[in-house]
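The complex is shown incomplete by one protein chain, all other protein chains being positioned as in the whole.
Labels run A, B and C following the written order; every chain starts at residue 1.
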Amino acid sequence: MTLASHFSYWVTVLLLMVGLFIVMARENLIKKLIGLGIFQTAVYLLYIAPGKLIGGVAPIVGGQFAVYSNPLPHVLILTAIVVGVATLALGLALVVRIKEAYGSIDEDEILLMDARDDTSPEPEAKDG
Amino acid sequence: MDAELLHHPAIWLILGGIVMGFLRGAPRVLLSLSLPLVAAWLLWQIPEGIYGGVPFLDYLLDVLQVDRLGRLFALVFMLALFVGSVYAMGQRSRLEVPAAFVYGGAAVGAVLAGDWITLFLFWELMAIGSTLVIWAGGREAYPAAMRYLMVHLFGGVVFMAGITAHLVGGGSLSIEPLALEGVAHWLILAGVLINAGAFPFWSWIPDAYPRASWSGMVFLSAFTTKTAVYVLMRSFPGAEVLIPIGLLMAGYGLIYALIENTARRVLAYAIVNQVGFMIAGIGIGTEMALNGVAAHAFAHIVYKALLLMAIGAVIVQTGKRDCTDLGGLARQMPVTTGFAIFGALAMSAPLTAGFITKSLVLQAAADAHLTWVWLAMMVIAAGVFLAAGLKVVVFVFFGESRDLDAEEAPPSQRWGMRLLALTSLAVGCYPPLLYDLLPYPIDYQPYTGSHVVFQLQLLLATTVVFFLLRGHLVKMLGSLIDIDWFYRTLGPRWVKVMVYGVSIEIREVVLVLMRGIANLLGSLRRHYGTRGVLARTWPSGSMVMWVALLLMMYLALFYLS
Amino acid sequence: MLTQHFPALLVVVPLMAAPLIVFARRSLASWLIALLATAITFGIAASLLAQTLSEGTLVYAMGSWEAPLGIEYRIDAAGAFVAVIVAAMGLIVMPYSRVGIAAEVRSEEHYLYYALMMLCLAGLLGILVTGDAFNVFVFLEVSSLATYVLIAMGRDRRALVAAYQYLLMGTIGATLYVVGVGLLYLETGTLNLADMATRLVDVGDSRGVLAALAFITVGISLKIALFPLHLWLPNAYAYAPSPVSAFLAATATKVSIYVLMRYFFTIFGATEVFDARATGAILLGLSLAAMFIPAVVAIFQHDMKRLLAYSSVSQIGYITLGISLDSVEGLMASAMHLFNHALTKGGLFLVLGGVVLRCGGAGFDRLAGLGHTMPVAAFAMVVGGLSLIGVPGTAGFISKWYLVSAAMHEGQWWLVGAVLASSLLAVIYVWRFVEVAYFRAPPADHPAPGEAPLSMQLPALAMIAACVYFGIDATWSSEVSMRVAEVLMYNPGVGQ
Partner (left out) sequence: MRQNALFSPGKRLWHTLLAALLLMLVAGLFVESHPHFGIDAVPGFNAWFPMLACAVLVVLARGLGRIFGPREDEDGR
């Protein structure tokens, strides 16, 4: 149970936090998506790293191989990467549309614009 | 499911009410006059017994239970609907009479319910129907209708909590006397008492009822509180706690009715007073007392509706509602005046329904040797005649004329009053008409020399006192702060009066507190309003922060615990 | 013969319909395909529910690869119940969409709308039938990605921001879920939910399992929009095209709630995790906050769509409250309210869609005088509102009754008070609508609309009518909910 033996976990956790922090702290919509990407990538690591055994080989059944790596996480993560790419693509497409509609990709500015547009009156006082 | 359920009068009344909402003119009037008669006939056809077998939730409901008590109340309600429809023929609102039928139908359903759940379902329907009746009173009635609805839905949830607790705790589904043991029964009692108008939920009656239209209040006065009385008779007969509760209501009603200036509010307070009288009677709990309460519920509906009809006619003619604005109408509206006088007398004078019913309850208190209760009831009997009878009739119809533009009430209104007066007279002259319908066998002779003489003594003495003290009564006409005032308008002026009485330091503190309360609504809006902290569009960064926080919280709690 | 493939077909039919629609391109053709596909899907879902109710859990090995190697579809009464809700909602929204999107989605995008609806449907149903933890994630993302685009189709530019924010939050939620699944995989060595439940018993109370529970709970709570993770929801519902709002309100959060129930009771329920840790207590606290705070927010809204959205967040609090009681009664009440609230809120949004079409918006200034200009719609809204309050005779009352009984069973008196007090808040926000619709004069520039077209009105009124029907005859819904609760509680995926 040394730091080194859990190296991959530490990296995973660090990347998760970095990703989340970028989403939290940046106002630029694209940078937020980058943060999201890092966040997702960290998860890929979480899956793949434990699957790899030191000295293990590809899972081909044969007499000479006794130790082989678990192939399932790789397959899973392939799927997850596809999902991640789709998400990122959609997110970027949305940012393009937002830029067209608002002329900005800064979230604070956009929300300010929305608040200014919101001309509907405050609700009247309620009694009872 | 029993076939008799198809003849359930409540269902016919409610459906008829809904159909009525789509009709106008003569067909609608015709329907409103015939429905109560049809319902009464249907009820008469159904032999006593329990009919049900309707599956709902996890229970088989006994939707219809016909016995003497339920049948009496249902018949009285139908009478109220019929007479009210006659009176309301000229009502322009398209909502009011249909809503009143849904409301009255639900009340009939409630008193014929064989189990708690059916009772509760009709109970809630009554709340909605009656809110609509108040709502039909016009724009000024809207806020009152909302307050009324809130009180009744609150009462409904208390009632429902009680019923679920009762059932979950293994209590019987059918409505039987409860022992008042455990929270469930107290909750049921509280839920019913809110509808009866007991402390501290009595102010909804004078708050909401007088805002209904001229005919709306006639309907309103009949159903809600009487249904509550009925449920109390069924489930808590002889519960001693009801005696002080009832007497408190009666006392409150009396005092406020004495002071109140708006005629229909006086009558609303008188309703609280009389319901309190009945609840005290239920607290006595002997067969005689319960007979008396059932009978008095009938008499009260009749004479209160009669008085309300007379005042309603005055409102239609003059547009005025306050005693101080009215007066001398006897010359312009002699027939209405006559009916109003009769209504006041029908509270307790011999030859009217009130005489043969009120004395039953008094007799029960006497037989049970409850000296103080009996004395209090004497006070109530005299006081309500003074406050709601003499005061209203004399201030509105007699005295100096105010040159009000008024004509005699139209025939439909006169017919409504006439029918009620005849009912009261018939029952008063021939008591078995009512006595034979009472839940328990009865052996009571109202017309003995002493009863008649003593009752006349009481009435005459009260009249004398009224004329002696009329100056005082006029001077104090106004409105009093009621419980509802505390939750409705904690006005700054009142705060000042309070504050100037105390020393400077405390005053500072109180002022700060009061400013806080005054700012509360404002700050609520700041937080919850559309641009408030909790409601505006959040930047996604802060949303993510919440996610992170919650995740941390979970992880920390899991590892630590 | 064909019936044995139903679990797979439930997902495959809408999934295949999507590319077909894209090829068809023509608005009418794509609508017809979507309608047919939803109808078939609903038929399959209904028959699956009937089968699971009579035969218990159905297991279907994808591509005939048996469970440890292949992905297995496993559906029981709980999954089938929610599947029926989702498929039924799809079937109702489809005929409605034909006219319903005309005013809100550009006509050249109509076919995309239908294709995305199909994908969303497929994803949601996939979550319900799959027996594989990772597969849940994939389907979750399929449905979510479709949802983001659907929301972005709204005509207000704020829809774009709402979709973007939902995308961020949804992705984070799904990723957190995957982290949890990964940790579980490391602990148990399986992704099959049924195996996972058995193996977790041996693993017991390890830190990995606890961390997994935390990640999964937070991830799914985000998708549920459990307070305070609900911030994405009001805008998403408010600016999406009306049929989308209705569909999402009735299905998306409900499916996530199902996932949460599944994990809490079937997967972790086998271990002591739920009892020993504060999971229930935290959920209870959040549920209570959800019942009150968003309800107060709803009172102050002046846009009907946002009001309903906040009311949804508040109503979700009732459902999670039932879960947090950790009893069969509580779970049953949750399942019941899941169904009843889907009916109510779906119906309300559908009615509102017609109103938006006619009045040009859901702001209270546009809705003023609705009781006179669109009496049927206004009345339907009031009936739906009564169900939100839980007035007897509506579906909402049934759920409230069972929730109160469940709290009583646990001896939690104060919860009874909380539930009932929260329903009084609902009275106020529903009254706000009544006030606007009946007491205010229509705006001067009002185009004197008249009722919505029949193709929109009928589905909407059908939902509202169902709301009343299930409020009066709750036999079916209560029996099925009871089965659902029992399946979730006592039949933790293991064996049959």
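Quick note on the criterion: a contact is a pair of C-beta atoms (placed from the backbone, for glycine too) under 8 Å apart; a residue touches a chain by one contact, two chains touch by 3 or more.
All figures in this text were calculated on a predicted structure; none of them were measured in a lab.
Across the entire complex, contacts from the unshown chain go to B. Touching the chain that is not shown, out of B:L64, B:L258, B:V275 or B:A406: B:L258 (per the contact rule at the top).
Only one residue from B:A382, B:L404, B:L425 or B:M553 touches the chain missing from this view: B:A382.
Screening B:V241, B:L469 or B:A556 for touch with the missing chain picks out B:L469. Summarising the interface, subunit B meets the missing chain with residues 254-255, 258-259, 261-262, 322-324, 326-327, 366-367, 369, 371, 374-375, 378-379, 381-383, 386, 394-395, 398-400, 402, 448-450, 453-458, 460-467, 469-482, 485, 488-489, 491, 493-494.
The rule is short, and it goes like this: only the chains that are shown with their structure count from here on.
Counted by C-beta pairs in contact, the busier of B-C and A-B is B-C. Averaging C-alpha coordinates per chain places the centre of subunit A 25 Å away from that of subunit C.
With centres taken as mean Cα positions, subunit C sits 42 Å from subunit B.
In subunit A, the residues that touch at least two other chains are 20, 23, 32, 107, 111, 114, 120, 122-123. Touching of two or more other chains is recorded for residues 158, 161, 164, 168, 172, 299-303 of subunit C. For subunit C in complex with subunit A, the residues that touch the partner chain are 134, 137-138, 141, 145, 148-149, 152, 157-158, 160-161, 163-164, 167-168, 171-172, 175, 178-179, 182-183, 185-186, 191, 299-303, 363-365, 428, 432.
By the touch rule above, subunit A contacts subunit C in their complex via residues 16, 20, 23, 29, 32, 36, 39-40, 43, 46-47, 50, 72-73, 76, 79-80, 83, 86-87, 90-91, 94-95, 97-98, 101-102, 107, 110-111, 114, 120-123, 126.
Here subunit C touches subunit B in the complex through residues 158, 161, 164-165, 168-169, 172-173, 176, 207, 210-211, 213-215, 217-218, 221-222, 228-229, 231-232, 234-235, 276-278, 282, 293-294, 296-297, 299-303, 306, 310, 389, 391-393, 398, 401-402, 404-405, 408-409, 413, 416-417, 420-421, 423-424, 427, 431, 435, 439, 472-475, 478, going by the rule given at the top.
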